[in-house]
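Structure in structure tokens, see below.
In this view, the complex is presented without one of its protein chains, the others remaining in place.
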Amino acid sequence: MTREHLHPDRLFPVEPAVRQVAREIYQSIQALPIISPHGHTEAKWFAENRPFENPAALFISPDHYVFRMLYSQGIALERLGVKNQYGETEPNPRKIWQLFAGHYQQLFRGTPTRLWIDHALHEVLGISQSLNTDSADQIFDKISEQLCRSDFLPRALFERFGIEVLATTESAVDSLYHHTNLNNSDWKGRVITTFRPDSVTNPEHPDFQNDIQKLAELTGQDTHDWHQYLEALRIRRRFFAESGATATDHGFPTPFTTVLAKEQCQALLSQSLEGTLSAKDAEQFRGHMLVEMARMSEEDGLVMQLHAGSCRNHNLTVFDHFGMDKGCDIPMPVNFVEGLRPLLNEVGNSPSLTLIVFTLDESTYSRELAPLAGHYPAMKLGPPWWFHDSPEGMLRYRQQTTETAGFYNTVGFNDDTRAFLSIPARHDVSRRMDSRFLANLVCEHRMSLDEAMETAQDLTYRLPKEAYKL
Amino acid sequence: MTREHLHPDRLFPVEPAVRQVAREIYQSIQALPIISPHGHTEAKWFAENRPFENPAALFISPDHYVFRMLYSQGIALERLGVKNQYGETEPNPRKIWQLFAGHYQQLFRGTPTRLWIDHALHEVLGISQSLNTDSADQIFDKISEQLCRSDFLPRALFERFGIEVLATTESAVDSLYHHTNLNNSDWKGRVITTFRPDSVTNPEHPDFQNDIQKLAELTGQDTHDWHQYLEALRIRRRFFAESGATATDHGFPTPFTTVLAKEQCQALLSQSLEGTLSAKDAEQFRGHMLVEMARMSEEDGLVMQLHAGSCRNHNLTVFDHFGMDKGCDIPMPVNFVEGLRPLLNEVGNSPSLTLIVFTLDESTYSRELAPLAGHYPAMKLGPPWWFHDSPEGMLRYRQQTTETAGFYNTVGFNDDTRAFLSIPARHDVSRRMDSRFLANLVCEHRMSLDEAMETAQDLTYRLPKEAYKL
Partner (left out) sequence: MTREHLHPDRLFPVEPAVRQVAREIYQSIQALPIISPHGHTEAKWFAENRPFENPAALFISPDHYVFRMLYSQGIALERLGVKNQYGETEPNPRKIWQLFAGHYQQLFRGTPTRLWIDHALHEVLGISQSLNTDSADQIFDKISEQLCRSDFLPRALFERFGIEVLATTESAVDSLYHHTNLNNSDWKGRVITTFRPDSVTNPEHPDFQNDIQKLAELTGQDTHDWHQYLEALRIRRRFFAESGATATDHGFPTPFTTVLAKEQCQALLSQSLEGTLSAKDAEQFRGHMLVEMARMSEEDGLVMQLHAGSCRNHNLTVFDHFGMDKGCDIPMPVNFVEGLRPLLNEVGNSPSLTLIVFTLDESTYSRELAPLAGHYPAMKLGPPWWFHDSPEGMLRYRQQTTETAGFYNTVGFNDDTRAFLSIPARHDVSRRMDSRFLANLVCEHRMSLDEAMETAQDLTYRLPKEAYKL
């Protein structure tokens, strides 16, 4: 029953006294504007404001949370609307939707995806039925109808969702065409970009050669020369900042950092461009580039985000046939203590730098990240990321970081999503779980209700705005 | 008071509303047949159906969970009925029982062993007293009496326990003498074997040389030749499958896998048999053999189980004096993401393979195993293993795997025990903890009661039967 999943008290603790306090805290933050400082929606949607395509294209084919679970049960990705290397895929969105609906109830039971989709169906699309094989067609039709209506266009939804600011993420060589259009439009919605230079700072990125070339063209710098390469990056950062960006984002396999001499940097860059760099040297290059990015952030004030620890494209068969971001990125153990030391020793004491760190390795919460964030002025702890952006994940995060780092070395919630309709659901889950965590502290007399209310406000609204300079 | 420990609501949450729902879920699965797809009981017990020896031989001397805890308090293993290298041990089972009884209440407080033994004493043996120094003799006598009765013979207990199928584990070179007898008997109980080839696939196994020789004799293959060695394994797998096995089991120190060229395999095999293999090459050999076993499973349909991450015989003094399996196997950190990648990249996308993975390193639940099982079609997540087969261990398992892998990439419970009388207790704990976990989700409005009831049925009965092809 969908009704169950959208119970007004969902995710709150059961004990009546705690539930009452959780409700009270939640009610005070429920309607606050959404600050979404990191995510993967597309600026194009808001710039062009054209209708979303169809239910399958909205909920299934682009969402690796969804199709990886179906794939884990042996369902071919092509049947889910994912295109293989020959461009083949199921052409009929209704068929995709039916397939999904048939597995939805059991397979996604107990997962955050289920919470998000139930929320989107019910709250955004007004579907009161439970999604299953029997209801699939009818729900498909209902959604399809609505997607054509003006109040379901991207901008209308943005406003309905109460989004105050939404950050997208673009490659360092992106033209920011849609952002420019948005900036020049008279629409009031604030959609900003984020500077993500991985394809020009990670020599193992599939687009590295290509994008370094583009970088040269866009900036007029000779990117074969170390100094000009850095200057090119500075120029692009400036361009992004002028277009509205307040932050950068860096997604590397590990949080390894190092400080190399300029000659060494030049040598590694040259080898990168010749394609002769070893895997070990690629790690060296990435490690040094994180430090360069931190130095530049200290200069230009862009907040630096580090998302480390994902083993990308673990399943090479899927990668070869379907490409990147197909649900086969698997977390790895990481070491932030050793890894970040060179970077933090250079710029971690700087009041001009904000470095927000994310992990997929929960064992680092209490062991590494909370102690680091509870000491270094520059470092803040990002919210639970990806697999851990879930009710239990959020509880573990607060339980394992708060006692060492407090609340005020964290930065509120990120939805980090490409699924636009899930944004209100994701923020709602976060608000509920923070309310729940705080309510427990209140009822165990570890905090007054007033303090909890203030903290909830800060976590939901003030801290993300401040941390991301929004 | 034993009474306390067998309270009908034991292990359920305290909050009255959740407890009520937990009870309701539990009542719906409490009496389901026991599916025991992995364990270490002996086929001989059921083939010969002779009385169990005495209380000490039943509860203490063979159970490393029990004697390791007593040993940790400085009690010599010989005093607990464990034989040293000279065959010496306490000959009087009553003395062993008294010693155990004197430590039982305090030392095992809060441990699953306590839950299991209390359950066995009360439910199976009808002992209503608490076991301590004062009651030790009387309880010893009561148990001894019963063990002679026909309704306490192995087959009678098997039936009383409601076991639908029980898997034992035998070495690849085992004759399966008792299984054959069982298959030929008119007893209806289903006791099947599991193919465990460690002693012929791990060059560092103490029986390697010996068992490779036996393997040659049993199959008529020249096990010095790589191809014939593989063929010998295929022959034995066929023999096990024909005797009733549906699964294999592999217990290696790490989950490292690799794919080697045939020439390399032949070279490593030759060195293994000459006894000149280095530790590093032994790891290479094991790593490749896991891939070979997966390939064969893909062919012959035997479900593949991988139990990795135990540092066997950590205490060399105990190993030297008492041998293997004496409570000094200690978990190690493991890396499934790198370790399993070669294997999964070769066969992880195959619909014909089922690979069930177990861990002793709980930090891998949310970081590695749930993401892997939530993506690869071939991989399923085994239940909490060994030290983690416990109430808190089960909660952590569900809390840390469900949101990423769901319930339907897991395979229900394994008791994995050599303590026959603990089987009903272990399954009961698992059913209670799953009921508890699900009841919480229901009361937090994350799932309807109907869904929880269905899930509980599936976890208890349907999923283990399906996953293990029973």
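Each chain carries a letter (A and B) given by its place in the written order, and its residues are counted from 1.
Just so we're on the same page, contacts are C-beta pairs under 8 Å (C-beta built on N, C-alpha and C of every residue); 3 or more make two chains touch, one makes a residue touch a chain.
Keep in mind that what you see is a predicted model, and the values were worked out from it rather than measured.
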item: Residue of B:R196, B:R286, B:H388 or B:R426 touching the missing chain in the full complex; value: B:H388
item: Option from A:A47, A:A370, A:M394 or A:V411 whose C-beta touches the chain left out; value: A:A370
item: Footprint left on chain A by the chain that the document does not show; value: 15, 17-18, 333, 335, 337-338, 341, 344-345, 348-349, 351, 363, 366-368, 370-377, 379, 399-400, 402-409, 440-441, 443-448, 450-451, 454-455
item: Absent-chain interface as seen on chain B, which is shown; value: 1, 4-5, 7, 9-15, 68-69, 71-74, 105-112, 115, 311, 314-318, 327-328, 330-333, 360-363, 387-388, 390-393
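To be clear about the criterion, only the chains that are shown with their structure count from here on.
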item: Rotation in the CA alignment of chain A with chain B, degrees, nearest 5; value: 120
